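Encoded as structure tokens, here's the structure I'll be asking about.
Of the protein chains in this complex, all but one are displayed in their positions.
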Amino acid sequence: MRPSERAPDQLRAVTLETGVNRYAEGSCLIGFGHTKVLVTATVEENVPGWMRNKGAGWVTAEYGMLPRATHTRGRREAATGKQTGRTQEIQRLIGRSLRAVVDLKALGERQISLDCDVIQADGGTRTAAITGAWVALRLATNYLLEEGVLKADPILGQVAAVSCGVFKDTPVLDLDYEEDSNAEADGNFVLTGGGDIVEIQATGEKRGFTRGEFDTLFGLAEKGIGELFAFQRAAIGGK
Amino acid sequence: MRPSERAPDQLRAVTLETGVNRYAEGSCLIGFGHTKVLVTATVEENVPGWMRNKGAGWVTAEYGMLPRATHTRGRREAATGKQTGRTQEIQRLIGRSLRAVVDLKALGERQISLDCDVIQADGGTRTAAITGAWVALRLATNYLLEEGVLKADPILGQVAAVSCGVFKDTPVLDLDYEEDSNAEADGNFVLTGGGDIVEIQATGEKRGFTRGEFDTLFGLAEKGIGELFAFQRAAIGGK
Amino acid sequence: MRPSERAPDQLRAVTLETGVNRYAEGSCLIGFGHTKVLVTATVEENVPGWMRNKGAGWVTAEYGMLPRATHTRGRREAATGKQTGRTQEIQRLIGRSLRAVVDLKALGERQISLDCDVIQADGGTRTAAITGAWVALRLATNYLLEEGVLKADPILGQVAAVSCGVFKDTPVLDLDYEEDSNAEADGNFVLTGGGDIVEIQATGEKRGFTRGEFDTLFGLAEKGIGELFAFQRAAIGGK
Amino acid sequence: MRPSERAPDQLRAVTLETGVNRYAEGSCLIGFGHTKVLVTATVEENVPGWMRNKGAGWVTAEYGMLPRATHTRGRREAATGKQTGRTQEIQRLIGRSLRAVVDLKALGERQISLDCDVIQADGGTRTAAITGAWVALRLATNYLLEEGVLKADPILGQVAAVSCGVFKDTPVLDLDYEEDSNAEADGNFVLTGGGDIVEIQATGEKRGFTRGEFDTLFGLAEKGIGELFAFQRAAIGGK
Amino acid sequence: MRPSERAPDQLRAVTLETGVNRYAEGSCLIGFGHTKVLVTATVEENVPGWMRNKGAGWVTAEYGMLPRATHTRGRREAATGKQTGRTQEIQRLIGRSLRAVVDLKALGERQISLDCDVIQADGGTRTAAITGAWVALRLATNYLLEEGVLKADPILGQVAAVSCGVFKDTPVLDLDYEEDSNAEADGNFVLTGGGDIVEIQATGEKRGFTRGEFDTLFGLAEKGIGELFAFQRAAIGGK
Partner (left out) sequence: MRPSERAPDQLRAVTLETGVNRYAEGSCLIGFGHTKVLVTATVEENVPGWMRNKGAGWVTAEYGMLPRATHTRGRREAATGKQTGRTQEIQRLIGRSLRAVVDLKALGERQISLDCDVIQADGGTRTAAITGAWVALRLATNYLLEEGVLKADPILGQVAAVSCGVFKDTPVLDLDYEEDSNAEADGNFVLTGGGDIVEIQATGEKRGFTRGEFDTLFGLAEKGIGELFAFQRAAIGGK
């Protein structure tokens, strides 16, 4: 039995509220159970130095966690003066995941930055961030299309992510913090709407795990991400 | 006429939602119009090194702004590797303001940290932060009293803050961003429930201003802060 | 009775020596009693990036304290790798105070930097720094006028600063360190030669203070700053 | 055809020289083709602060690349003042991979640090580092066993790693730089001697990739890592 | 002919004012011509962590230059966030030079820090700093002897320093900035009162220089340092 009494293949309650920031070109607040991530998409009419004059745009992400997003207060990264390795790892993953479904040439020489700030954390913050960031990105590009800034849609399809893990020897979908901190193994899966793999990161935490277990986790992820795609589509309305 | 069509002595709509973080000992989301600040209070059973073995506690604050809290995206302080002078100035002000109404001896050797994170900014973020931080601090100390950790209440009274300024030669209360960025002069006033001054910071922005104008601003602040005290009391219920 | 045996409305001995640096366009060593601040004004023929091509100049300040300026040695900020919040707060205040009396358009696209280094500290370093920085700035602009670099004087008037505080329940002028570290409340007042307020920062240190006390402090500041203006004029001779 | 003319399931020439540092408790220079990584294992009789008094040891890793390890010179991280996100990601991966095959309780309260410095890079530096680090760790623990510092062997088994990728639509083993920078997708696989998964990181670089392709990559990795285990055993002799 | 019209073996005017800081245990302002360095000696009753419980003390130095000490303004190291390589090199040299004439055992477990801050620079700041630092150190140890904190004198003798160089093919003593920036070669010599070498740093700037030239420079240094010893003795009076 899972601590949350969910079935092994059951997501937590997913909430997706859009338009939560009055300045950002796209924004949403995504919830995976008690995990809450605020995502804003910012469009800027220039690209990083190393991308200039290539006729293409860039999509990037930054990730942060409020100090008291967690059970005990963590140190504020701005105060300590550097981002942890974990933070950098996550924001690099979010950026790669989104770029996998964007035609950067079609975006033109502009950059879209996705700021993913964890308001409350209960496991799965990076997968919630990816899933929400796609919504904010979609809304921002819709805005650019409506304004006539973009003539063609640079978004090639959906992308979403979920974690799976082996908890008490049972493969389960969408780990919360209690499961995550006790799992024998876990993984994050990022898949496209077309069913392709964007990224898989799977780690044996307490022990190595078998290829058979891995395949079961993969199947759970495919099921869960299919459901997340429906939540994403609902959130952006008929656009 | 103010851009927001408010009367000169009128606050923006004040909203104060408590219990917005499931882990923090006290928390609230305070809104001064479009300005939204999330505040959490964290209790830790130790004090900074320089305070140890003095039989007293400490109250401190940290302040941050999400990159897209503003009209155009700002750089993330954690990524640039340091907090700006403005950030440090504000968090020092918040800490001093709260300590003015806390009996640190009565708190015992523990620290309460107030994290004030600006979700959306439309002027007045530091005054909203102080006003909300008092609520989060009050809730955290209520929790410590209920748990029997504290025997006596270390909170000596209320504290709240508001900005005032001279906008188009008219003294006005609670500047929003449009007013703030065009004001001839402005000031932040922090007062206690007993009517005492905790802190005044007043600056001529476009021109110096007269002692008469200053006195008018002070009067507006007293009126506005009186109203904020009522919002604070309502937010914490009968506690 | 004040520890220094001064009357409540009495400044410490003020000394102002100009031309103390052979390279700087303007310089002075200002003393408020045992507090000694060395100020140099540097003229550079360019402005910060964000000011370029606006047809206006900039005036900025940096503040530092030698490690043994104080009773016990402090850490050298260059060695610790960052300026404290206090340092940043002070240098921002000095810059704002001076810009209040400069016509930046008339200055042209050049920058004047005021370096204020505390050689010895006995309270009031920021007010001494502002008062001395005006003298160094005045001398540097005189130099630019004499050289024909500037055709019109960009300095609109004088600016000076002093601290006041409530010490043993008595409002007193120009706190020294012993008073400052025991004051119930204190404030820094920055006023122009025309009597306008540039900046007021007043803080209840040991207790909140009343509006009546504040008004008395304000009156003391007006008296003291009037005297400082005379010292400034004497220092720059008949120019 | 691969640029190196290897068969799709063929490793590059693997070289493993031990005892290359006269001070380290264990050391080796591992080559995967032109990729050369120098690994040293250092034993220290203490653990990081957060591990103290838990009756267990720690194994950690640091990773660096000499500035001219690559085709064009990169900036020296010590000079820029921080490690890149990529460096941190890799050293975290190496540490996790090794801890998966160490009984930290059996190690006792001591730390073994694996320094992995890339002398020359031609793709696959992190997999070479993991594979070599196991050898250095094995030698260091052998030393501790021989010295009688350890009574029981804390090493639970072997661990090694290899990259695989889809290059010109063909799944291939052990990518060199030319393949790596043009692959449609690639992944790093870390497996134990018992065949369990320690870590999988797979990314679609140019396009998403299918579950079928992923399975083929996994099979290639199992073959390649099996061969690496033999090289590791040969390197440590009959121990 | 030297720009300053000095003879080749002539020092600049040396000034040495003691007691310039009311808090420091020892202090002086030393001038080598237009070069002015303020030195304070601070006694602290503890030693750095790596020196603890060895029954010996430590003498260390820090060096800084005010931003406008030079012809054009330099960046403030506290603002840039790090000390330059030059600064570190100089402060290490000062520390080594002083320790050469101190019996650290006799000092007991306490530290004396020499802060050498360049108020105005015209070449030779490091040699002026060493020469002045010995005076401040001597005064601080005199104070400890008078107070009875020290029973025996830990100072073994005098130490002083001067620069020499080859300017327009002529070996000259005590280079000023104009000479220093055009010298073919220069060197800094640190000698003890007993005539021993503490440190020599000699560099060919524009060209290599011969062993004969070096010997001449050495002779000039011996002459100049002899004179500096007399200035030091005069400054400390009959002590």
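Letters are used for the chains, namely A, B, C, D and E, taken in the order the chains are written, and counting of residues starts over at 1 for each.
Everything below uses one rule, namely that a contact is a pair of C-beta atoms (placed from the backbone, for glycine too) under 8 Å apart; a residue touches a chain by one contact, two chains touch by 3 or more.
Keep in mind that this is a model prediction, so the values were computed, not measured.
Taking every chain of the complex into account, the omitted one touches D, E.
Of the listed positions E:Thr42, E:Thr60 or E:Thr192, the one in contact with the omitted chain in the full complex is E:Thr192.
Touching residues on chain E toward the chain that is not drawn are 82, 85-86, 88-89, 91-92, 96, 100, 185, 187, 191-192, 194-204, 207-211, 214, 218. Considering the complete assembly, chain D touches the hidden chain via residues 21-24, 27, 34, 38, 40, 42, 44, 62, 64, 66-73, 76-79, 81-83, 87, 113, 115, 117, 119-120.
Criterion: only the chains that are shown with their structure count from here on.
Apart from chain A, which is left out here, the chains connect through touching into these groups: B, C, E | D. To fit its Cα atoms onto chain B, chain A must turn through 180 degrees, a value rounded to the nearest 5.
In this assembly, D is the chain whose CA centroid lies farthest from the centroid of chain C.
Residue numbering at the chain A/chain D interface overlaps substantially, since over half of the positions present are found in both copies.
Separating the CA-averaged centres of chain B and chain C is a span of 28 Å. Shown for chain E are the residues in touch with two or more other chains, namely 81-82. Pairwise, the chains that make contact are A-B, A-D, B-C, C-E.
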